Every structure is written in C-alpha cells, then in structure tokens.
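A single protein chain has been omitted from the complex, and every remaining protein chain is retained in its original position.
For subunit A:
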Amino acid sequence: MTLFRIARKNIRKNFTNYFLYVASMIFSIVIYFTFVSLKYDEAITAATESSQKISSVFNAASVVLIIFVAIFIWYSNSFFTRKRKKEIGLYSLLGVRKKQIGRLLFYENFLMGIIALFIGVLLGSVLSKFFVTILMKVMGYDVIATFAISTNAIINTIIIFILIIAITSIYGYRLIFRFKLIDLFQADKEGEKEPKASFFIAVLALIFIGIGYWLALQNILESEAWRKIGIMVTPLVIILSVILGTYLLFNTLIVYLLKLTKKNKRRFWKGINIISTSQLLYRIKGNARTLTIISILSATTLTAVGASYSLYYNNKGNAELANPNSIMFIQQDEHLANKVNDKILQEEKHQIIYHKTIPTMQIRVDTSSLNNLMGESIQEYTFISTKTFNEMAGLQGRKDRLSLEGNHAAILDAGYYEGLSPEYVGSSLSLHVDSIAEDITFKKLLKYNVLNTKTANITVVIGDDLFSKLEKETALVNMEAYKITNENNAKEINEVIESILPDDASFSSFYNDYSLGMETSGLIIFIGAFLGLVFLAATGSIIYFKQLTEANSDKGRYNILHKIGVNKREVRKSIAKQVFFIFALPLFVGIAHSAVALTALSRLMQTNLLIPVFICIGIYMLIYVIYYFLTVRTYYKIVTK
C-alpha cells in the first residue's frame, strides 16, 4: 500500500493545486445530488403525483444533467492532468515504473473523487432543503417544514459518480502509457501553428447555420421541407446542422475574418491591435471545440429558460383568457345559485365587481362545413345574443362591440390556433332547432371569449332577433358569472362553491386554472432556471479555466512586451480585448441560436415570448459580464506577476 500512501501524500501536500479540480467535482456532485433529491422528495412527489408529464420532465432533466456533469468533470480532469504532466514525467525520470505511476494516478484520482463525493452529498443535503423551499414557493404551495434526506437520492448519486470517477481514474491510469517522456516535459510548449482558413469552409459554416435557421423558421404545418425530411427527423437535422455550422464558424470563419482584418495594415499595425489580433488568431482554432460547446449550451439554456419562464409569465394571461369571469357555472337550480351568491357575499376577502346571469343556448351543430381539422364534426356550441355579448365585453373592459343583422354571426374562440382551427370567417353553418332550420354566416372571429371556456363551449354570437326566434324553440341555459376582487387568491371560496354545486354545473374559476398553471409552470421554470444556472456557472467556469491556462502560457509573451516597452495599461487593454472576444463570440452565437429557436417556439405556441426572453437574456448577459471582468482581472494579474 505504499503507492496508495504516496498518492495520499501527494494530495495533501499539493492541496491548492488540487483545489480547483476537487471544487469543480464537488460543484457537480452538489448540483446533481440536489436535483435528484428534489426528484425523490416526498412533498414534491405528492404535489406532482397528479401529473405524469412533470415526472417525465424531471427524468429528462436529470439525464441532461448527467451528460452535462460528465462533460464538465471530464473537462476539469483534463485541465488538471495537463498541468501535472511535468510532475508525472519527473516520476518517470526518477525511475518509477510506468505501471506504478499509472496506479498512483488512479488511486489519487479515485481518492479525490470519493472525498468530493462525500462533501458533495453533505453540502447537497443542506442545499436541497433550500431548493425544495424555493420550489414549493414558486409552485404556489405553503412551505412544508419536513426534511428528510432521501436514501434513494444518495444511492442514485453515488452510483452515477462512482461510475464517472472510475472512468476518469482509468483515463488517468492510461495517461502515462500514452505519452513519451519527452512529450510530458514539453506539454506546455506544444508549438502552436499558424491557423489556416479556407474560404470554402468559411462559407460552408454560414450555409450550415443558414439551413438550420431556415428549417427552424418554417411553418411546420405547411412546410414542404419538413414534410419531405419528416416531422420527427427535421429537428434533428436542424440541431446537427446548427452545431456543425457553429463549429466551422469558430474553426474557420472567425479565423478567416481575423485574417482579413490583419490585411488592413493601417488598423492592424496600430497600437495593441497587432498583439491582441494575432493572439486571438492563434488561439481561436484551439478553442473552437470549447466555444462550440459553450455556444450550444448557452443556446440551450436560454431557450429552455426563456420558454419555461414565458410559461410562468404567461400563466396569468392564459388563465384570464380561459376565465374572463372569476367564477362561472351553469345555473340549474335557483336555490343553489342563491346559496352560492350568499357565500360569495359573506366572504370578506372578496368584493363582487359584477354578477350577471347570462341567458345562453347550447346547440349541437354539424361543423363539417367549416373544414374542421380537429375533433368531431358534430359539436355543441354556446349561443348568446349580441346584446349579451356587448354587455359582457363592456364589463370585461373589451373594446369590441358587435351589431349583427339577419343571419350574420360572430364566433368567440379563445383556443383559436392559426392553421389548425377552422376558417370561420365567411363560412356558413346550418342550425337545426326543432323545426327551425337557419343558415348562419360568420362575419367576424374574435380570439377570446366573454364566457369561461370550461363552463361554456366555443361561443357563437347571433343577432338579437335571431336569438329570440330560436329561444322559443329550445331551452335556455342560464349561466352565472361573477367577477370578484382578489381572484388569484380565492382558494377558500372556490372550495366552498365546489362543495355546493353538482358536477354538471361545469363550475370554472380563474383561480383553479391559475393555481394549476402556477404549479406546473412553477416546476418547469424551477427546473429550467436550475439547469440554466448550472449551465451558466459551468460555461462561465470553462471559459475562465481556459483563459487562465492561456494566461499562464502567455506569461512569457507579456514579459517580452513589458521589456520592449508596453505599459501596463496597454497590456490590460489588450487582454480585455482578447478576452472580450472569447466571451462575446459564444454568447452572441448562443443568443442568435436561441432567438431563432424561441421564434420558432413562439410561433408554434402562438404566444409572445419577447419580454420573458429579454429578461432571461439580460440576466444571462449580466452574469457573463461579471465572469468577464473576473477573468480579465485574473488574467492580468497572472501575466504581470
């Protein structure tokens, strides 16, 4: 066990050198463990049991997290071993056998892994409590104070990380066999070659990204390209094409552009430009893979966070769209309706803003004349008169007023989806009520309803004359509609009314939809933000690590520059310029990618994602800026030491 002892001693003596590596391992473990704990947390499982979708979101997210964590640990591992090649070479030079060195590295890595795992799980247990609290809060639950460390989560985490640690340890073991002694000593001096850039490949980069963007922005339902490639395959084509294009962009296009700027001597031969440009040119190709990964990660993060945030952000709007009235139900029994009314009046938390009893007709119609793509052709529509509509629209603060003559009608469809819903305007529909048969023609489409969509159906507004004519032949259905104050905090009154009314009263309330939305979208935004934050911290750290390695190998260059008379301000400026490029490029590309993805998404969901997405990008950029200044500072310190 002497070898094991050397390994242990090695770690103890050089702890500062190992710190970064261990810290990034701990970081990964804490993140993963916290997330898995959430997955197994009883309170959350109970809360989300109802929704199969949510648990699959959790599962998918944890797979993404595993992949990501593995990449991140791999990355810091190779960063770490690269720094130690010389030391390993020294052992070899002193006559330690390769096999022994290999075993030494294996033990060492394994030992660190186990320590990191222990600390990670410990920290994670504390943090997961904190995150559970936040999660319950955004989901709109009262915080439950129970806290138990889930053994499932611990077992899950240990299995995953032992696996990752074992793989990196084996990699460390094999390191010594893969290199000649001389290579280990010259690891830092690996001569960087002047990068080449072909015009053809530079153009290819643009073409690949262009194809990806173009496909993504097609209308999925009508696109020829999507149909030909296949609905399932196209997203894959888009992703691959964009990733490949991004790689070529960094690998070639940027190199090509930098070379072009070098041609302009008047700019290039001016001050520090000559240094920063050529440094960048040299580095960018070696960084292409990292920059690609970072761009793609940023794009994914922004898209995921943007989309989930917009769900959360739009939740209120969606609940309002579905429930223009705070409370609504079908009045079947006047006695019950009065009871409900009394209860609402009694409730001190809420004031009634309006209360209406709305006369409607529920009529089954054959919608085959509308070219309905979705659902059955026989549907029940709710009919109201123009007078009712105008009154309700007025109460709900809508600007539209209708006046319909003869057999003209308007349709209120809050779930209208361009391309999927029927083309109402201009179409006709025959109504058969008892002996009367009337053909009505739709003159107008409104993409909202004045009645709650869970109580009423898609609503047709007809002229007052026609309404009273039909009214005589069919039973009127009266609907009760309330608007109350404080409607998004109406849990109690909601429960009271639900207990009074029978199921077929089709009770619907703003609060029900709103709280349900908060629950699901809260969870989704939490997962989105969680992953986003992890990715963000990781991408920032990757660039930070990478830049610091470069700073160390740039020390000599800056020393030369110092000697030939470059002052500190100029050095700082040159560094700031260089690092800015490395930070801004992937961020910019990531934003561009996610902008396209979100545009496509917002078309698909027919919602406006602009504001939530801007907020996300803003936060993302802000954190990036902090990383940027931190990196410039440390870089500067390293090269001027």
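One rule holds for everything that comes next: contacts are C-beta pairs under 8 Å (C-beta built on N, C-alpha and C of every residue); 3 or more make two chains touch, one makes a residue touch a chain; residues count from 1.
The working rule: contacts and distances are computed from a predicted model.
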| Given the options "Ketoreductase domain-containing protein", "Sulfurtransferase TusE", "ABC transporter ATP-binding protein" or "Glutamyl-tRNA(Gln) amidotransferase subunit A", which would UniProt use as the protein name of the unshown chain? | "ABC transporter ATP-binding protein"
| remark: Of the candidates A:Trp74, A:Phe131, A:Trp214 or A:Tyr282, the residue in contact with the absent chain is A:Tyr282
| request: With the full complex in mind, choose from A:Lys228, A:Lys265, A:Lys399 or A:Lys641 the residue touching the hidden chain. | output: A:Lys265
| Looking at A:Ala23, A:Leu90, A:Ile220 or A:Ile274, which residue reaches the missing chain? | A:Ile274
| query | Among A:Arg12, A:Lys263 or A:Lys563, which one is in touch with the chain left out? | reply | A:Lys563
| task | By the contact definition given up top, give the residues of subunit A that touch the hidden chain. | result | 191-192, 194, 265-266, 268-275, 278-279, 281-282, 557, 559-570
